[in-house]
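One chain of protein is taken out of this complex; the other chains stay put.
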Amino acid sequence: MIPLVRVDNRLLHGQVLEAWIPRLGARTVVVADDAAAGNPLARAAMTLCLPAGVEARISAIAAVDFPALAAAAAPVLVLVREVASVLEATGLGLTPAMAPVVNLGNVHFAAGRRALTPSVYLGELELALLRRLADAGFRIEARALPTEPPIGLTELERRYLAAHPG
Amino acid sequence: MTVPRRTMARVFWRCLFLQAAWNRRGMQNLGFAYAIEPALRALYADPARREEALARHLRFFNCHPYMAAAILGGAIHHEEQVAAGAEPGGAALDYKATLQGPLAAVGDGFFWTALRPFFGAVAAVGALVAGWPAIVAALVVYNLVHAALRLGLFRAGYARGDGVVSVIARLSLPRLAGWLRATGALLCGVALGILALRGGPGAALAGVPAIPLVAAAAGYLALGRGVRLLPAAYGAAAAGVGMAALAARFTGGGIHP
Partner (left out) sequence: MRYLLLGALAGFAAVERKGFLQAMLSRPIALAPLAGLALGDLRGGLFVAPPLELLWLGAVNLGAALPVHESLATAAIAAGAVLAGQALGTGVTAAVALGAVLVCAPLALVGRGADRLVEAENERLVARAEAELACHHPRAAVRLNLLGLPLPFLLSALLAPLGAAAAAAVVPGLLRSSPGLAGGLGAGWWAFAGLATAGGVRALRARRAGALFGVAAAVTLAVGLVARGAA
C-alpha cells in the first residue's frame, strides 16, 4: 500500500526520514524523480542517509510501477519533486484507491507562487492541478511533519486569495 | 586558481553564522552567500563576474548547519573550476541542489536526533551523579566531536568536491546513530532510576518511590499514542499532585514536604 505520496522539492531529507517513515512504519521509500534518477551524485548521496532497515528506490517516474507498490503488503512512501509529478503519476496508473493522501511537504518559492504555509508556496497552476487531483478523489493536505495539523485544499485556496501576490 | 588558506579560514568562521538570517523563502540563502563571499572575492577579480557568482549563491539553500560545511567547501571547489573556465557557471549550484537534501537528512539523523540527544542524556545523568563538572565534560567532548567533523567535512568538501559523498559514507553515521540512540535510551532509564531515588519520601507512595515510575510508564505510553509533550507534562504534574493527595488520605498522615 501507499499511505502517502509526498510532494517535496528536497526529496529525501530529515523530515521524511526522521518523522514520516517512523510514523508510517514504511521500510521502503520510492523517489520518483527523473533528475535524481539520472544523477549519480544524487543517487550516491541519497543512499548514504538511510537508516538501517530502510530501502530507497530512486527511479524515473515512468519507470515506477504504482499498482505493484499499492499491492505490496508493506507500506511504501512515494516522494516526488513537484505537484505536476503527481498528475504524471496518475497518468501512469496511480489512483486514489492506491494512495488516498497527497501530502505537500516542501514546495519552494518560484515566480507567481505565494506563501500558503511556512514551507509550501503555490501558484495558480499548482492549485489548479491540485484541484484536479482532489476532484479525482485524492485527499490533499499540506504539512511538513506528521505532528502538525494537516491543512486541506480549500484552506490553501482561501489562503492563496488572501495572500499578497509576489 | 585557488583560494588562500587565510580566506578559507574566514569562510569557515562565517559558516558558523549560516542560519543568522534564516527565512522561509530562501532559508539559509543569505547565510550561505555571507559565508562564501570572501572566497568569491579571491576567485573573481572582475566585479561583474564576482557579483554574478554571488547572486547565484543567494538562491535557495537549506541543509543541516554542520553538514552544510561540506557543501560550502565543495561549492568553493567547483567555483575554482568555474573561475578557471573548466566548468560552466551552474556547476556549484547543481552541486548544492543535489547534496543539500540528502546531507540534511544525514545531519538530522546523526547530529540532531542521535549524537546531541545522546550527549544531552549523558550530561543529564552526569549532572545527577556528579554535578556541574560532568556537564562541562560532556559539552567539551560533544564539541570536540562536533568541531572535528564540521571542520573535517569543510576541508573534505573543498579538497574532493563530489568525492565528499564517499568520505561521509565511510563514516557510517547511520550505524553509529543506532548505537547512540540505544545507549541514550538506557541513560534515560538510568536518569529515571536516580530521580526516583532522589525524590525520597516526597516521590514515594507507601515507602516505594512510585510517583516518577508511574508517571514515566504512563507518559511513555501516552507519548507513543501521539499525546503532545506539554499537555503530557501538565497531566503528569497534576497526576503527581493527585497521587500524593490520595496517599495522604489513605494513610491519614500529612504529606512529606
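Letters A and B mark the chains as written, and numbering starts fresh at 1 in each.
Keep in mind that, in the parts below, a contact is a pair of C-beta atoms (placed from the backbone, for glycine too) under 8 Å apart; a residue touches a chain by one contact, two chains touch by 3 or more.
Source: prediction; values computed, not measured.
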Chain not shown, touching residues in chain B: 16-17, 19-27, 29-31, 33-34, 37, 41, 47, 50-51, 54-55, 58, 62, 65-66, 104, 108, 112-114, 116-121, 123-125, 127-128, 131-132, 135, 138-139, 142-143, 146, 178, 181-182, 184-197, 199, 202-203, 209, 211-220, 223-224, 229-230, 232-234, 236-241, 243-245, 248, 254-257
Missing-partner contacts on chain A, residue numbers: 10, 13-15, 18-19, 22, 106, 118-119, 144-145, 148
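Everything that follows uses one rule, which is that only the chains that are shown with their structure count from here on.
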Between chain A and chain B, centroid-to-centroid distance (C-alpha), Å: 25
Touching residues on chain A, where the partner in the complex is chain B: 10-18, 39, 41-42, 44-46, 48-52, 108-109, 115, 118-119, 121, 147
Sites on chain B touched by chain A in the complex: 24-26, 60, 62, 64, 95, 98-109, 112-113, 162, 165-166, 168-169, 174-175, 177-178, 226, 228
